[in-house]
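Just dropping this structure here.
As you look at this complex, bear in mind that one protein chain is not there, while each of the others sits in place.
Which chain is which? They are A, B, C, D and E, in the order written, and residues in each are numbered from 1.
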Amino acid sequence: MNPNPVNEARARQERFAHGMEVLTRVDGEAGRRVIDALADISPELGHQVAAWAFGEMYDRPGLGPRDRQLVTLGILTALGGCEPQLEVHVNAALNVGLGPQEIVEALLHSAVYCGMPKALNATLVAKKVFGERGLLPRPTEDR
Amino acid sequence: MNPNPVNEARARQERFAHGMEVLTRVDGEAGRRVIDALADISPELGHQVAAWAFGEMYDRPGLGPRDRQLVTLGILTALGGCEPQLEVHVNAALNVGLGPQEIVEALLHSAVYCGMPKALNATLVAKKVFGERGLLPRPTEDR
Amino acid sequence: MNPNPVNEARARQERFAHGMEVLTRVDGEAGRRVIDALADISPELGHQVAAWAFGEMYDRPGLGPRDRQLVTLGILTALGGCEPQLEVHVNAALNVGLGPQEIVEALLHSAVYCGMPKALNATLVAKKVFGERGLLPRPTEDR
Amino acid sequence: MNPNPVNEARARQERFAHGMEVLTRVDGEAGRRVIDALADISPELGHQVAAWAFGEMYDRPGLGPRDRQLVTLGILTALGGCEPQLEVHVNAALNVGLGPQEIVEALLHSAVYCGMPKALNATLVAKKVFGERGLLPRPTEDR
Amino acid sequence: MNPNPVNEARARQERFAHGMEVLTRVDGEAGRRVIDALADISPELGHQVAAWAFGEMYDRPGLGPRDRQLVTLGILTALGGCEPQLEVHVNAALNVGLGPQEIVEALLHSAVYCGMPKALNATLVAKKVFGERGLLPRPTEDR
Partner (left out) sequence: MNPNPVNEARARQERFAHGMEVLTRVDGEAGRRVIDALADISPELGHQVAAWAFGEMYDRPGLGPRDRQLVTLGILTALGGCEPQLEVHVNAALNVGLGPQEIVEALLHSAVYCGMPKALNATLVAKKVFGERGLLPRPTEDR
């Protein structure tokens, strides 16, 4: 109680630094660019994305990074209108060990639960990311 | 081309039977009850859930059953208003090998992407399912 | 300009009365009950549903009542969480000439565009309404 | 049971060919382009759009093509973020016999159920399609 | 009853004129451009936005213009896919007396309820509007 402002500012700064570490490990350069884009309009939102979403939530034990991306891909596909975030997270999914085929299959699977249009939109985001990373055309592994 | 109606009916029946097999393996009794509830209003929707969603989509290689449930939990939490389906799929998640702690963690994770209210609604569905399966209170593994 | 308050109140009252006429024709008793439920909390919302949504929008030429219900069923199914309104509008659909089979088929069709869970939720609302109107079980017309 | 792989591959190919026929009839060139865009990223999603969504679901009796487009316009408007699919389906709506005035009226109607912003977004998609097909300005039939 | 068509057309025209007055006061030029864009495709939607949404709903007593924009910012952020409308309403929010800091804080607050992706999308819309109005970079008032 009765917190010391200097200590509090340091704790806040440490939480941000730790969050940026997790964010960079998961999302790579794309994640950093989001925080940078917020600097002149809502640095606090940038702080919360880094310190809370990544430093605190992502970093929890109990569910591995690969599993977290599967959940995240499902959510972002279902929400709709989150193509910029999907782009970051398709990159993140590749970064944490999901294979291109698994990502494509997860988005195909989503058609059952949120319909063809959102599955199509998400798949075309994956196409963009895969193209940038030299992963297209995918080898024909479909049965 | 020029399909034989008898063969076609048989193929359709086989696809349904195969789908029900997959559906029962993944969703258990809860899945069967959905198909039964549709029998007098939209047997075709029941057919499509079994034959297409499970027999064709779920059964594809390229993403394991556990991974598919993580994506599905993400989607259903994000959509909102799908508590009955979440109930079936929290059960399914347990059936295909996700631990209670992983499910709870996936729903906690969803708060970052679709907000606290939907994460709360989904977590209370998990509470109901866990209670029915004797999994409450969960051991205190949180750090 | 410079409107006369007495005339304005009369115009407002006439728009409400006309709206209630259209609302009752389309939605029947269920529509009236919505307006009644609003009387002690938001009579103005009741006024707008009647006078604007029905008296002005529904009553426009250019799209028949049956067509409007098809659009409405699509919207309410896609929105999710609008089961009370779907119930009113499945009734409305029957009132304006859509057959039970057409309604069920429209909800089945919606699975392609908004996924199985929302199609299921909407179909179970139709089951409730059809049951109340003695339309169950439906004759087996599926191919 | 014990399916013959050659027969199964042929059945799959036939379902795709039939679906492409229905898809082309309803959506025209725009539909084909969606399938083509998926070829190097998720040919299976392309297959499911053609073989299942069009070959199996669209092609069912019980609801005519014009009625299916009304439902589809309602769903896509309500979902939001599905402007590319709306563009395909405004074209489809014109292809299967909905007049420009009926389409515009359906989107106006949607404002009652999903609000002005989504009705505006959908109407501006219709404006783009109508413009490309030489249907603008529309004759002033509004009362 | 038995309305005089000339009087009715005049009443309709007066409601539109009044609505345009309110719309221009709240949304400024951006609001006018929306109505103009609708002129050749759905003048009736333009009429309803002006006459009903602004002339009738916005203009009601009981909630001030500043409060209405707070509610509207919350809704548009949550809906997703409504970036064009958010742009109009971030402008409107500034017009009716919300400070840049309050707008940014409202969008940050929305992250709790509808998740980070939608809060990010909305904040980047605010960044665009603030940039056009010379309000960037914001002074560092964050604690």
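Here is the rule we go by: a residue touches a chain if its C-beta (ideal position, glycine included) is under 8 Å from a C-beta of that chain, and two chains touch if they have at least 3 such contacts.
Just so we're clear, the structure is a prediction, and the values are computed from it rather than from any experiment.
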Indicate each shown chain that the hidden chain touches within the full complex.
A, B, C, D, E
Please pick, from E:A53, E:V90 or E:L120, the residue that touches the omitted chain in the full complex.
E:A53
Which residue of C:A11, C:V34 or C:V96 touches the chain not shown here
C:V34
Pick from E:M20, E:A51 or E:A111: which residue touches the chain that isn't shown?
E:A111
Among C:Q69, C:Q85, C:S110 or C:T123, exactly one should touch the missing chain; which is it?
C:Q85
Of the residues listed, B:H18, B:R68, B:H89 or B:K118, which one is in contact with the missing chain?
B:K118
What does the interface between subunit C and the hidden chain look like in terms of residue numbers?
34, 37-45, 48-49, 53, 75-76, 79-82, 84-85
Mind listing the subunit D residues that contact the chain we can't see here?
111-117
Absent-chain interface as seen on subunit B, which is shown:
80-81, 104, 107-108, 111, 115-121, 123-124, 126-127, 130, 136-138, 140, 142
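Here, only the chains that are shown with their structure count from here on.
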Required minimum of steps from subunit B to subunit D, each step between chains that touch
1
Looking only at residue numbers at the subunit D/subunit E interface, is the share used by both copies over half or under half? Answer same or different.
different
For which chain is the distance between its Cα centroid and the global protein Cα centroid smallest?
D
Mind checking the centre-to-centre distance between subunit B and subunit E? Centres are C-alpha means, answer in whole Å.
40
For subunit C versus subunit D, what separation do you get between their C-alpha means, in angstrom?
24
Residues touching two or more other chains, restricted to subunit C: which are they?
57, 60, 104, 108, 111-117, 142
Please classify the inter-chain touch graph. Allowed labels: line, ring, star, complete, other.
complete
